[in-house]
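Dropping a structure here in structure tokens format, bear with me for questions.
Below, a portion of the complex is reproduced, with chain positions unchanged.
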């Protein structure tokens, strides 16, 4: 199914969980924040949180800044 | 009393009174060396989208978390709601519940929108954050932020990245006389003496980024800033001589040949 990840559309398997997405992206779960359709997903929900087609997913982390 | 006790934010004490930003460096290794040279214990970071292509390195690979506390900012936010959202995202990343709260009011000056800032401060304090708001040099607003539960207040010396120094030391002084939480001068420092002046006023700390990252030699400037902050702080503690309009000889005439 199609989701929008960080502003770009992306194909993922149906019923992908946030955790699965992060694993697929090879992202260290301890170093990111995830928002789906304006809601922040808490870390303990990563396994249970299932994505739906058309979800807007944002994965953020710390970057250089002043 | 400002400048006397060690710098304490929330329940953490910091040996260094210099907080350094991680932005604008030519490369991460230079940043890493500059942070070392600055002697800082706390560095600011932004919250942004991860880059999904593996090409770029990660900032965090260059920051020793045992050595530096992270102070996430809400740079680029123009409303209380947006700033609150970014503060919460920052907390989710999970390395800090402190936030350098920025709510910008204008793109050209990057001056704070104090009305929105106060609103966001109240929300985030209630939500358990340790809030360090970036504000202007208005003592009345500084007091409101303290009353709202800010862990420290961070008045600007001059526009972010301008290097214009402390434009209105008199206001910083009044802020120091008005509030009890730590006062950290944030933004405006251009060179070492600016940092020294901020500390000589009795400030509890100084936060800077461009002055170091933008210098021809960031690592040398970082060392300069470390010493300048220490020098200004020591001078404040030592108690400077009063200014006098005329001279007063440092050598007595006594004992000269008559």
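All chains are identified by letter, namely A and B, in their written order; residue positions are counted from 1 within each chain.
Definition applied: a residue touches a chain if its C-beta (ideal position, glycine included) is under 8 Å from a C-beta of that chain, and two chains touch if they have at least 3 such contacts.
Predicted model only: the values in this text are computed from it and were never measured.
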Study note, to complete from the structure: The overall complex formula in this file, labelled as shown, is A x4, B x4
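The definition used in the following text is that only the chains that are shown with their structure count from here on.
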Point to revise | Between subunit B and subunit A, distance of the C-alpha-averaged centres to the nearest whole Å | key: 33
Practice item. Spell out the residues on subunit A that touch subunit B in their complex, using ranges where they run on. Key: 5-8, 25-27, 30-35, 40, 42-43, 58-66
**Study point:** Parts of subunit B lying in touch with subunit A, wherever the complex brings them together
**Key:** 21-25, 31, 44-50, 52, 54, 58-60, 70, 72-73, 75, 85, 88-95, 160-161, 208-210, 213
